[in-house]
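Apart from one protein chain that is not included, each protein chain of the complex appears where it belongs.
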Amino acid sequence: MARVTLLYFASLRDAAGAASETLESAAPDLAALYEETRLRHGFVLPLAHLRVAVDGAFAAWTDAVRDGTEVAFIPPVSGG
Amino acid sequence: MARVTLLYFASLRDAAGAASETLESAAPDLAALYEETRLRHGFVLPLAHLRVAVDGAFAAWTDAVRDGTEVAFIPPVSGG
Amino acid sequence: MNRFGIAAEPIDIAPLRARLLHERAGAFAAFEGWVRNHNDGRPVDGLRYEAYVALAEAEGERIVLEALEKFGALDACCVHRVGDLPIGELAVWVGVSAAHRDAAFDTCRWIIDEVKSRVPIWKHERYTDGRSDWLHPRQTHPTDSGG
Partner (left out) sequence: MNRFGIAAEPIDIAPLRARLLHERAGAFAAFEGWVRNHNDGRPVDGLRYEAYVALAEAEGERIVLEALEKFGALDACCVHRVGDLPIGELAVWVGVSAAHRDAAFDTCRWIIDEVKSRVPIWKHERYTDGRSDWLHPRQTHPTDSGG
């Protein structure tokens, strides 16, 4: 089990009802962590539309979930 | 004979030693007017490098020299 | 100061432009994104931008440095607003100085394109019919968002 803090932005934050939450997860990688989070909060965005960041830097979905990290799911951006 | 005022700019003005001059010319068209002016002042720029304007609007070298007009020989421009 | 910033207050352009003045620079190009009164045919009341600030600043900085490397401009900087913005408000500013105008234009265009497609900033539009939406374009095309 890894203890992680999840950050939610934009429509994901609205759907989760929170900007962040800290939880324990047994997900083997970041992709699995997103899938379990998506089911729990009813996110409509599929993983293929997102990017993921760990501790403020972009990461790969196949990266392991490391204990004590901050994971951000990045929905499609719309700045500019 | 047509009485015309010639306007000189940039290197043509330096070569002519004047910003304008008024004279009588028997030149049949603006090209001939430039050629006689070029010989008189020793302009180095050939006609093919210039444009010509009459009374503040671009004109064609084959236009006749009209009495009472203001003719400007436009050397290659370098604004910007 | 860094070359990319997230601003919670209205952007003051003059000092940003002044930073880019350089005796070797013959050309300067700037882009501004303004809040429009419509998007995709829907009348817009105003909008809110939200950013993942730490990552946005790191990614924005990378974009500006990549652009300078790629096109050989002398200097560039970019600032993006977050918070509530009324119609007409400045949302993003990009400025580039270069010896010649090719590099200035190309760098400026590339930076705004990359910022729109890579930097974690999200737009929340309020429509005049009372509804509102987060914009999550699947892919950013030059004509489908903001400016």
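Read from first to last, the chains carry the letters A, B and C; within each, the first residue is number 1.
Everything below uses one rule, namely that a residue touches a chain if its C-beta (ideal position, glycine included) is under 8 Å from a C-beta of that chain, and two chains touch if they have at least 3 such contacts.
As the structure is a prediction and not an experimental result, all values here were calculated from the model.
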Missing chain -> touching shown chains B, C
Which parts of chain B are in contact with the chain that was left out? 7, 9-11, 14, 45, 49, 53, 56-58, 72, 74-80
In the complete complex, which positions of chain C touch the hidden chain? 21, 23-38, 87-88, 97-102, 104-105, 108-109, 112, 142-143, 146-147
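Just so we're on the same page, only the chains that are shown with their structure count from here on.
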Centroid spacing, where centroids are CA-atom means, of chain B and chain C in whole angstrom: 49
Sites on chain C at which at least two other chains make contact: none
